[in-house]
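For this view, one protein chain was removed and the others were kept in their places.
Letters A and B mark the chains in the order given here, with residues in each chain numbered from 1 onward.
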Amino acid sequence: MRYLHLKKSPGHHILLLFHLKINEIQKKIANFALRDKECVIRSEQCNTQMQFTVAQIAAMVGGSIEGNPEAMVSAFAKIEEGHPGAISFLANEKYTHHIYTTGSTAVLVSRDFKPEHPLETTLIRVDDPYSTVASLLEMVAKIVEPSPIGIEQPCFIAEGVEIPEDAYIGAFAYIGKGVRLGKGVKLYPQTYVGENSEIGDGTVLKPGVKVYHGCKIGARCVLHSGVVIGGDGFGFAPHDGHYHKIPQLGNVEIADDVEIGANTTVDRAVMGSTRIGRGTKLDNLIQIAHNCSVGSDTVMAAQAGVAGSTHIGSSCMIGGQVGFAGHIKVGDNVQIGAQSGIPADVPDNAKVMGYPAVDYPTFARTTIHLKNLGDLYTRVRNLEKSNKKNSKDNEPTHS
Amino acid sequence: MRYLHLKKSPGHHILLLFHLKINEIQKKIANFALRDKECVIRSEQCNTQMQFTVAQIAAMVGGSIEGNPEAMVSAFAKIEEGHPGAISFLANEKYTHHIYTTGSTAVLVSRDFKPEHPLETTLIRVDDPYSTVASLLEMVAKIVEPSPIGIEQPCFIAEGVEIPEDAYIGAFAYIGKGVRLGKGVKLYPQTYVGENSEIGDGTVLKPGVKVYHGCKIGARCVLHSGVVIGGDGFGFAPHDGHYHKIPQLGNVEIADDVEIGANTTVDRAVMGSTRIGRGTKLDNLIQIAHNCSVGSDTVMAAQAGVAGSTHIGSSCMIGGQVGFAGHIKVGDNVQIGAQSGIPADVPDNAKVMGYPAVDYPTFARTTIHLKNLGDLYTRVRNLEKSNKKNSKDNEPTHS
Partner (left out) sequence: MRYLHLKKSPGHHILLLFHLKINEIQKKIANFALRDKECVIRSEQCNTQMQFTVAQIAAMVGGSIEGNPEAMVSAFAKIEEGHPGAISFLANEKYTHHIYTTGSTAVLVSRDFKPEHPLETTLIRVDDPYSTVASLLEMVAKIVEPSPIGIEQPCFIAEGVEIPEDAYIGAFAYIGKGVRLGKGVKLYPQTYVGENSEIGDGTVLKPGVKVYHGCKIGARCVLHSGVVIGGDGFGFAPHDGHYHKIPQLGNVEIADDVEIGANTTVDRAVMGSTRIGRGTKLDNLIQIAHNCSVGSDTVMAAQAGVAGSTHIGSSCMIGGQVGFAGHIKVGDNVQIGAQSGIPADVPDNAKVMGYPAVDYPTFARTTIHLKNLGDLYTRVRNLEKSNKKNSKDNEPTHS
């Protein structure tokens, strides 16, 4: 009966399909919306020089050991791809069964983990294995990542610029007149900091970063290679069929704890400032146009682009290749699926996707409807045929 | 009656909606299509060192003063966001009421402006306040923007290259053999100009620009940081499952008065030239492939991409993130909405949008139709139900 009913009512069928699909699609969207934010531990041999005993690691993370404290660990690996010399972690119950067969030398587990089978690996018990891995990665990073200091020659430092004692100025770096540098800044080789710009404490400009004149970068920021801060905004006034450049007299101001990915560009304002808020993270190859602002703690994936004078709120998650029109306002806590086009304001807490963007459920529904559009044409044709037949059938009745 | 009619004819309803929406959407499209071309004056404190009296500004713009000629002006501000020390302008009647309450020290107004209430601000009367602001910005820019001159060391200048007296060659700039430099060129630090390339009079290469060998850049061009001119076109011949590089023996030729945004790339031709026409403005992160040409006075917003051998006309306005297929021809005066995909030729004066792109009204209509697609499915289902019912109702009539 139910089956017949479904067959007779294609709409219902679509609805079921749609409910199934919504979940699937929303998962995909979430996946699609942001590049990997998780701590992905892969099985390949780590290229760092880390070499620790299990006892050393347990000491670093405040963990207790069950097994061999003298075992050597030199790499991270997923628990299901473990190998000798690797350390893994178990944070998600559905991976628990792997702990009995993992090849890893050690596994970080929670304090209340109760093995139900014998174990070959050594356990390091900690309060929260997931966040412990993140801390552990940081500690290892401090040991194995290069952290240069001092001034390499040749570099260009304009007269009067003070270089803090603990700074790194790489070879071929250029520091213009009136530049102010915070404590512990690292200007890698071939970076450029234009006149009167300011780089905050502990901020790192990776090789080749360019900061135009008059810009302000906060403390503890990381700007990756190829980033351009303060290039002229795209401002031209049409006049007699030609375009006349409007001078871009503003600047860029980047708050503390911002990270900006390789080859991303943030244009200077025509007047006032283009602003990136505290703790915001921009991925690679992003465009932020003049007079835009992005709030704090917003993450934006690669190749997104924001047109002029658009304001994006705080704590947003913006997918890759998203495009924003100019002069619009996007609220706080907004989530935007990859490749979306945002032509108009978006309210706080909205989750949107598509070109032009609509809310997630509408996008998912439209996707399904589009898929079935061929069927719909067929159904309408059938209705037309049957209509024609009915008209004929009716004719003799009336005649 | 009319209301009933509307209710009975959903198509009509859609049509109304559609007319309303067309305007709205076309506004959005216009907004979306191009990043801010207007002179946006923001209220934030200007970071430049400008400091002028009202009398000085009036002299610069040929205006007449009503108020205090000695008042100091040090920033630009929107009239509705005026503050002491700022100058604003009034060019649009709908903002007129702000002039009576603005905090700005001075306001540029047209010669025939007649105040209807008392004013606290000082007026500077000019022929055309809007274009005056643009000129004023330019004059200020000449005063406050850095304009270096001379040769900084170390830089690399190949034997035989002549450096014009009024040029600027920044530290770590590299100038290859056979390069010709026009009068007043500015090659900022870390720029690269390959063998036999030519840079026209007054052209500026911002820090880190790379121009490969054999390319020609016209006069008065500005190339922003990270721009790459003359990289190899993406040309590979498939052979036995591998790709064989096709040497790219052509070059890039850029005409006069072109501006190119940060990190934009223009590939060299396989033979002949990839060409950018006079007065054309390219925004940031754009890709122009080998053997393309772009006409004169065309503006292209950020992250647009043009595949190989495509020709784009003059006086076009192209939105951000638009993609062009290869080997197509786009006419003159064409307008293309942001994120559009252009798979085929576009005639002169067309206004298109979408993926694939269609004319604006069709795009707007399809957007509305897509939004109502769920309803359409319901309506078709209802027709099917009623059809089934009708068939049954008819059956006894015939039996």
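Convention: a contact is a pair of C-beta atoms (placed from the backbone, for glycine too) under 8 Å apart; a residue touches a chain by one contact, two chains touch by 3 or more.
These numbers come from a predicted model, not from an experiment.
Participant: Which candidate, B:Lys94, B:His117 or B:His239, sits in contact with the chain we can't see?
Facilitator: Of the listed residues, the one touching the omitted chain is B:His239.
Participant: Which is it among B:Thr132, B:Thr265 or B:Ser314 that touches the chain not included here?
Facilitator: The one listed residue touching the chain not shown is B:Thr265.
Participant: Out of B:Thr102, B:Thr122, B:Gln190 or B:Thr280, which residue would touch the omitted chain in the full complex?
Facilitator: That would be B:Gln190, which touches the missing chain.
Participant: Which one, B:Pro69, B:Gly103, B:Pro146 or B:Gly231, makes contact with the chain that was left out?
Facilitator: Touching the chain that is not displayed is residue B:Gly231.
Participant: Considering the entire assembly, which residues of chain B contact the chain that has been omitted?
Facilitator: Given the touch definition above, chain B has residues 9-11, 14, 154, 156, 172, 174, 176, 190, 192, 194-195, 208, 210, 212-214, 226, 228, 231-239, 241-247, 249-251, 263, 265, 267, 269-273, 285, 287, 289-291, 303, 305, 307-309, 321, 323, 325-328, 341, 343-344, 355-356, 358, 362, 365-366, 369-370, 372, 376, 379-380, 383, 386-387, 390, 393-394, 397 touching the missing chain.
Participant: Touching the missing chain, which residues of chain A?
Facilitator: Where chain A meets the chain not shown: residues 25, 28-29, 31-32, 34-48, 50, 75-77, 131, 134, 137-138, 140-141, 144-146, 152, 154, 170-172, 188-190, 206-208, 222, 224-226, 257, 259, 261-263, 279, 281, 283-285, 297, 299, 301-303, 315, 320-321, 338-339, 355, 367, 370-371, 373-374, 376-378, 380-381, 383-384, 387, 390-391, 394, 397-398.
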